[in-house]
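Some chains omitted; the rest stay in position.
Chain nomenclature is as follows: A and B, assigned in order of appearance, with residue numbering initiated at 1 for each chain independently.
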Amino acid sequence: MSTSNVHTPAKPVQMVRHPSGNPVGKPATRYLLNCWYAAALSTELPTEGTLSRQLLDTGVLLYRKADGTPVALHDRCPHRFVPLSMGQRHGDDVVCKYHALRFDCSGACTHNPHGNQMIPAAAKVRSYALQEKWGFVWIWMGDEPADPAKLPDFSALDDGPPTGIGHTYMHMKANFELIIDNVMDLSHVDHVHGEIISTRGQLTPQIPPVKEENGSVNVRWEWQQTPPIGILAPFLPQPSQSARHFVSVTWHAPATIQLTIGATQDADASLTLDQTQGQYDLHTCTPASATETHYWFATRRNHAVADADFNQFKIQAMHSAFVDEDGPIIEAVQREMGTSDFFALNPVLITSDVAPVRVRRLLARMIEQEGRFA
Amino acid sequence: MSTSNVHTPAKPVQMVRHPSGNPVGKPATRYLLNCWYAAALSTELPTEGTLSRQLLDTGVLLYRKADGTPVALHDRCPHRFVPLSMGQRHGDDVVCKYHALRFDCSGACTHNPHGNQMIPAAAKVRSYALQEKWGFVWIWMGDEPADPAKLPDFSALDDGPPTGIGHTYMHMKANFELIIDNVMDLSHVDHVHGEIISTRGQLTPQIPPVKEENGSVNVRWEWQQTPPIGILAPFLPQPSQSARHFVSVTWHAPATIQLTIGATQDADASLTLDQTQGQYDLHTCTPASATETHYWFATRRNHAVADADFNQFKIQAMHSAFVDEDGPIIEAVQREMGTSDFFALNPVLITSDVAPVRVRRLLARMIEQEGRFA
């Protein structure tokens, strides 16, 4: 993938490493564990150095082997608890900075230069299963064997040239469920965002149908607006005339939302991506901790797919909308809520909350079930 | 009131919003609740925008209606907990930034643009009773009906032209009782402050009479000094000669102290404000949290009352004395005490502590009684 499709924020994020107090790399908070979370964009993983990222309260060391295979290890030497990310690569292994213990990609200790050079049986770093798909590296942090089939199919992201897709990474000082709430209830868009994604008052009054199916939750809006939504209008035959629109948003456990939006001025077209000017987006979140979240966004469009400049402009515009417009609101809510449970605060729910509330309840049930059989 | 009489600090205060975890706007700490606290200076309340201020652990939204009436609401939308201060005014109503729910001055939801537009019965924001008097807006945050008569009479602040009174706002990183202690025991002034309020060693050796009356506590000092106290000397007939002085300090629950100081060189004058060169001051505190306090000061004088330049100079000088001289000491004590109870730390009390200790014990009793009948 060309890096020109990736937009990353200018300033590095300062994050306090959670002292998990757990040498085997298990999270401190209660998350759904036996499932796939995004760990990084494919472009974020270095071939020579390493990337350290806090995922589910746990420091995770990410890098690529010489053959390109991605690797994830607990970012902590089991000897004296130094983050392995302070050390060096040694081919596909990593060497701890403090006492030069060396570990391979499976987390096994392959070299102890000290004394009799015996390697203690316990000298193992936890490793995590990964899958690399659609520009993302996905991680499995649960105790059950990693099940590749549990990662939903987002292969539509690969449908087209590299100049038709953009990826971006964001960091939010908020619990991940607040970000999911925000995408599952699009009734906020006319109030929070500017012209480019305004529905001109058409989306808010709707009571959208919500479907729960195979552990996922879908919500769908259809409407007509004049002129069409700003991100699609320039690609329609009559950019200032009325068009029919749809947006379909589907949450998959634990924290990935697939959103498809389209608009058409053809009276006979069906409201599907292939019969409209539209885009296929992925929003995916991974908790760093209970109050900080890694947030990635990818968008594949079916128009102007060869325009590299527009591609770069578009992903930057989407990034700014999320960071500058949704971000401050979501982070303010986090500050108001502190560590309180959402429902314990007795929120006054309205019709537009049906989908996000359904997701919250379903996820809570899944976490409870996982705990029961653990 | 002319803004020229108000002095505010140059730098805005950065304060962490207390996550009260309470959607109905009740404090987390134990304060006296059924009473009047200062919420703002009259001049601080905007007619067009809003002011958000943390009072008793609770975010409070303050603004003026078009007709000038002040309004106080819990600064949190009951739907998704966004601070209403992030939103917009809509005439006398406020509109939440996130989903455009609209609330009137009573806290009732007046518009829900979503779905069927039904307004849930629970969609109410807590509103707080206010009184605006003597350049201050006073707030009642308790559960009992607001009782206007519980606000003591400080109407002497209105006695004279606007150029004879100044108001200022300060923020202290200390519990409010440490500020009350400081004003109820003036034996510190010669040690902490400079020339302008030095009693030249006359106040410290006294054991001042302390009276408790109708739930208020008064302490009074009288003394003779040469030259007279710096703030009054220039207004006496012989600025370098001896003068008789008095200062009378009265605490009213929960956190307001009225201080009158005067000096005279007339042997027949009684030591009262009307027979001396003097001033009538108000110190009033409102806890932002257990460790941060809003602190306001107002001073009405009976001399040079038409001199606007002197008025401005004087309020700035008083502001600086409190912020630069008392402030660092009080904040250092807060850091030493942490969240420990004052008496639990076994302070070694001396004669000058009689008045502040009386206040602490009386306030504790009032809080205990309020709790008993709640």
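Going forward, a residue touches a chain if its C-beta (ideal position, glycine included) is under 8 Å from a C-beta of that chain, and two chains touch if they have at least 3 such contacts.
Please read these numbers as outputs of a predicted model, since none were measured by experiment.
Undergrad: Tell me how many copies the full complex contains, given that 2 of them appear here.
TA: If we count every copy in the full complex rather than just the 2 shown, we get 3.
Just so we're on the same page, only the chains that are shown with their structure count from here on.
Undergrad: What is the distance, in whole Å, between the centres of chain A and chain B, each centre taken as the mean of its C-alpha atoms?
TA: Chain centroid spacing, chain A to chain B, equals 48 Å.
Undergrad: Considering only the defined contacts, which chain B positions touch chain A in the complex?
TA: Touch list, chain B to chain A: 16-17, 19-23, 59, 76, 78-83, 86, 97-101, 112-118, 120, 122-123.
Undergrad: Chain B touches which residues of chain A in the complex?
TA: 181, 187-188, 190-192, 201, 204-207, 328-329, 332-333, 335-340, 344-352
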